[in-house]
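I have a structure here, written as structure tokens, and I will follow up with some questions on it.
The complex appears here without one of its protein chains, the remainder shown in place.
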Amino acid sequence: MTLLRVQNLSVSIGGTDILHDVDLSVTAGQITAITGESGSGKSMTALACMGLLPKGARAAGTIDLAGTDILQTSERQLNDIRGNDIGMVFQEPMTALNPVQTIGTQVAETIRIHTDAPRTEAKTRAADMLRKVGLDVSPDRYPHEVSGGQRQRVVIAMAIALRPELLIADEPTTALDVTTQARILDLLKGLVAEFGMGMILITHDLAVVSDIADQIAVMQHGRVVEAGATDTLMRRMQHSYTRSLFAASSHVPAIRQPYASHTQTIPHGAAAPKQGLAVENVTKKYNLSRKTLLGPRPTFAALKNVSLTISSGERVGLVGESGCGKSTLTRAILGLEDVQAGSITLDGAPVVSNRRADLTQRRKMQVVFQDPYGSFNPRHTVARLVSEPFYLLEDKPKNPADRIAQALTDVGLSPSDGDKYIHEFSGGQRQRIAIARALITDPQLVIFDEAVSALDVSVRAQVLDLIADISARRSLSYLFISHDLSVVRAITDRVLVMKGGQIVEDGATEDVYRNPSHPYTQTLLAAAPQLPEFIEV
Amino acid sequence: MKLGFSIGAALSLTFVTLAALSFVWTPSDIETLDIANKLQTPSADHLLGTDHFGRDILSMIMMGARTSIAVAVVAVGIGMAVGIPLGLWAAARSGSLLDEVIMRGNDLVFAFPSLVIAILITAVFGPSAVNAIIAIGIFNIPVFARLARGAALPLWERDFILAARVCGKSSARISAEHILPNIMNLMIVQGTIQFSLGILAEAALSYIGLGAQPPTASWGRMLADAQTLTAIAPHTALIPGGTIVLMVLGLNLLGDGLRDRLDPRIRVDRT
């Protein structure tokens, strides 16, 4: 039974066309996934179905929900439909809840505005709903007292409290860790089956799509370029964009031959290697605020006895979920944060001496960050941004302009880009500029901290190719940190798995992925959604 | 909003010009009293009339603009010169004892409204325009310190600051090279707001006799003189008051317009 039928939906805002002739249908009890890269119009389609288009947007076409055309419905009637017939789940669980109301009250509100249920009954029903979505905390908690995954469950409970016919989930798991993502997706899938709801799942992640969607619509530039049943579509992709999207998702850059194996950890207490990075038994604790007024300050150990090595020329991956200590480790290695115990040495000399970072050591390391927007001072030219590491050099280069031009050329940009400002570049170009900045002083170790995580798949594939290409051309070792297991697999020789401030597994990448030995690694790999085998890699 | 900016700029420029002009020329000399022509309503001889000593009100307004602008500019200067570095310093050492001391110090100054500071200073040193400058200036320090710290803190979380630290730059250098240029727009906009508040505060202090003393002309003093005359010569009160309103309105419109031009996202503190 078709629940929702979108026909010829076009939306424009201020004269700019956002959606063109979008067609879409959702069947009760099924999941329709809308996928595509950022700016493809996925979210706008969802908002149109909710009747929540931004002010000034003009829409044409029909959105037929069980006989009602959403586009022709008055605002007053839409308020009755939203929350009652259609529920919606958003991407950011951290900001989607009102911080000053308890979670129970917020779920009960959905019930109270659409039914005559008295306050106490609404509360009881809200508590039932929270249990139903697998939340085992008291409904009297405030949003800041529960985790991101739990908040997303609260948002889901709010959306399904009245068993709507249609649930729209806009990137519901993008902000979550892979294990949490797996549980939330299971929950959504179960709810769709149990309630017989139709669901629109918006996601950029093709592996997620292939895992749980019954129908797929692929969007590009505001149009649906291809749509159909998941299995059929993935086996016979008609449109070139669909093919390129899937190809980019499973892209494996051509990295040079694996580095001569360094697959075992150095035993504790063994001498640090003369070449490369050695982190030995490092512990880092943070003070928390006191629980009682005069009691001792509790501490949180972000790193517990962490040891690892990266030999020169080696390409190492580091995988772990949020809060596992990845960022603290990165900062400690870069000498930006001192540690309470253990040592971090590069070529046998410590990176931090006398609580100050050693410049000669720091020269050998650089970093590329995740956020292509926050990594650059918006007020400096690209040439100035790229040449910032020159500050580390004792002998400033005599011809900095040539070095800058060379660095930009090396990452596939043109020397004239040096005169521009960062806002003139796209996300992928910015990550190229970040790589140019990292490489301009020829460091021997580069840390890629989630460096491709914020990029769309096709851009991500290009940046991964660039990293592979650079590491083939110079003797560069890197530490590639990511929450995305497939990316790490494609670009590293050896992988470390981190959990709760400890490295729980360390081994050659392929070995770890094929035969994970630690239970946590096994959980991680099992939770990660994967594209089906039949898709050409 | 474009219109607001133009009106604000025009008004502000007019008063600055009047103040500058007063150094070389005023319609008549305000130090000569002309009791015979006292409390005249506006006429061709005296465009804005005369006060209770027969002095030309337009000339007084021009001289008063000088005092107002001088006091407000210096007070804002003190606030920025001390407050911004303190705020940047606190942000660079966020969470440390130093940060705590600077911020608690700011809170403490907020407990002393500029009027109270002026009272304290006057009680010991006697009234003068310099008092007004110091009192308003001191009160401006925490305004800029808080704002600078508040704007700098999220910047310190940004990756470009980490990148600069990876390049071995000290926090002082990072504050100067990366943080300050990115908060300067906000400081300029707040500067215009504090400037207008400074004009209001100077007028109030002079009105109650804690600010500029005779023979220095001041809008606030003109109002104090006019107070008992409002019934018989309302123009002596309406004109200086209206002048203050126009000047402050102009500066506020200018500030709002600047904010919209420089960066529509930034927030200013209007208190």
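General observations
Chains: A and B, in written order; residue numbering restarts at 1 for each.
The working rule: contacts are C-beta pairs under 8 Å (C-beta built on N, C-alpha and C of every residue); 3 or more make two chains touch, one makes a residue touch a chain.
Definition applied: contacts and distances are computed from a predicted model.
When the unshown chain is looked up in UniProt, the name that turns up among "Glutathione transport system permease protein GsiC", "Alpha-D-ribose 1-methylphosphonate 5-phosphate C-P lyase", "NADH-quinone oxidoreductase subunit F" or "Nitrous oxide reductase family maturation protein NosD" is "Glutathione transport system permease protein GsiC". Only one residue in the set A:31, A:50 or A:411 touches the chain that does not appear here, and it is A:50. Residue-wise, the contact with the chain that is not shown comes from B:230, picked out of B:6, B:170 or B:230. Only one residue from B:50, B:67 or B:196 touches the chain missing from this view: B:196.
Seen across the whole complex, the unshown chain contacts subunit A at 50, 52, 75-76, 79-84, 87-88, 90, 92, 95-101, 109-110, 113-114, 142, 144-145, 155, 158-159, 289-290, 293. Along subunit B, the points of touch with the absent chain fall at residues 104, 107-108, 110-116, 119-124, 196, 200, 203-204, 207-209, 223, 226-227, 230-231, 234, 237-238, 240-241, 244-246, 248-249, 252-253, 267, 270-271.
What we mean here is this: only the chains that are shown with their structure count from here on.
As a whole-number value, the distance joining the C-alpha centres of subunit A and subunit B reads 48 Å.
Across the interface of their complex, subunit B is touched by residues 331, 334, 336, 357, 359, 362, 365-367, 369-371, 374-379, 388-389, 391-392, 437 of subunit A. Note for the complex: subunit B touches subunit A at residues 158-160, 162-169, 178, 181-182.
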